[in-house]
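Here you go, one structure.
Showing chain A:
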Amino acid sequence: MNLLHSPANATPPSQIGNIHALLAEIAALLGKLAENGGSGFIDLKSLPLAPGEARQLHDILGRGEVTASIDALGPSEIIETRYPGVWRVLHRNAGGDITADLLEIAHIPEILKAHPDDVRTSRLRVLERLAGTQ
Partner candidate 1 sequence: MTTSLAQGVNALVDVIDRPIAAFFNSCVHCGFCAEACLFYTETGDPRYTPIYKVEPLRKVWKQHFTVWGKFLHALGLSKPLTIEELREWEPLVYDACTLCGRCSAVCPLGNDVTYMIRKLREGMVAAGVAPEGLKGAAYRSLTIGSPMKITLQTLKATMRDAEQQTGLTIPLDKEGAELMLILSSNEIGLYPEILPAIARIFDKAGVSWTLCSTAFEATNAGIQIGSSDVARTLVQRIVDGAEKLKVKTVISPECGHAYTALRWDGPNLIGRPFPFKVLHITEFLDQLRAAGKLKTSGHESERMTYHDPCQIARRGGVVDAPRNLIDMIADNYVEMEETGIANWCCGGGGGVSSIERADPLRRKVFSKKKSQLDAIKVTTVVTACANCRHMIEEGIEDNKMNVKVVSLTEMLAQHV
Partner candidate 2 sequence: MPDPFMTLGEKLALQGVTRRTFLKYCTSLASLMALPPAMAAEMAEKLAKSTRQPVIWLSFQECTGCTESIARSHSPTLESLIFDAISLDYHHTLQAASGGAAEAARLASMKEHYGKYILVVDGAIPMKDGGVYSTIAGISNYDMLIDTAKGAAAIIAAGTCAAYGGLPHANPNPTGAVSVSDIVKDKPIINVPGCPPIATVMTGVIAHVLTLGALPELDEQKRPKVFFGDTIHDRCYRRPFYDQGKFAKTFDDEGARNGWCLFELGCKGPVTRNACATLKWNGGASFPIESGHPCLGCSEPNFWDAGDFYRALPEPAGKVLTTAAAAVAAGAVIGIAAGAIGRRKKAKAAAERKPVTSDDLK
Partner candidate 3 sequence: MNDADFLLWVRGPGMIIAVAVFVFGVLVRFLEMWLLGKNVDLAEPKGAAFGAGVRTMFTRSAPCGEEMCDGGFVLFSSWAFHIAFVLIFLFLAPHILFLKSILGFGWPALPKALMTILAIIGIISMVALLVHRFFHAVRNFLGKTVDYVAWTATFLPLLTGYLAAHSPLFGYSMSLALHILSFEIFIVLIPFTKLMHMFTVWVARYINGAAFGRKGVAV
């Protein structure tokens, strides 16, 4: 099941105010990103959200244009929300359990970037391939 698929009228407005605080923090992090390009994170698993609040948050954030999936020892999903610069990063292990559930406020999530070391390794491997095809 896609957890991000959100029914329109799933939950009533929050009574506790976690949502409000979260949105305020997202706004602040977006401000920082716009100003100096610094990225920020919110670990949703560590927050004591009341039942229904997570879904309410995702209803608000919605889905944007980009969806990426990673297959690295278990599936991961990276979804841009309807607010560009706000990404949901959802990691699962091989058993399918969620191991991390973050909001990343960045131009592009860190996990999507190819690491310089990997780039170097890639180059070597491509060179090896070249050598092999000659």
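Throughout what follows, contacts are C-beta pairs under 8 Å (C-beta built on N, C-alpha and C of every residue); 3 or more make two chains touch, one makes a residue touch a chain; residues count from 1.
Basis for inclusion: all candidates are chains of the complex that A comes from, given by their letters.
Everything quoted here is computed from the prediction, not taken from an experiment.
Checked against 1, 2 or 3, the single candidate touching chain A in this complex is 2.
Looking at the complex, you find that chain A touches candidate 2 at residues 40-43, 45-46, 70, 72-74, 76, 89, 91, 93-95, 97, 99-102, 104, 110-111, 114-115, 117-118, 121.
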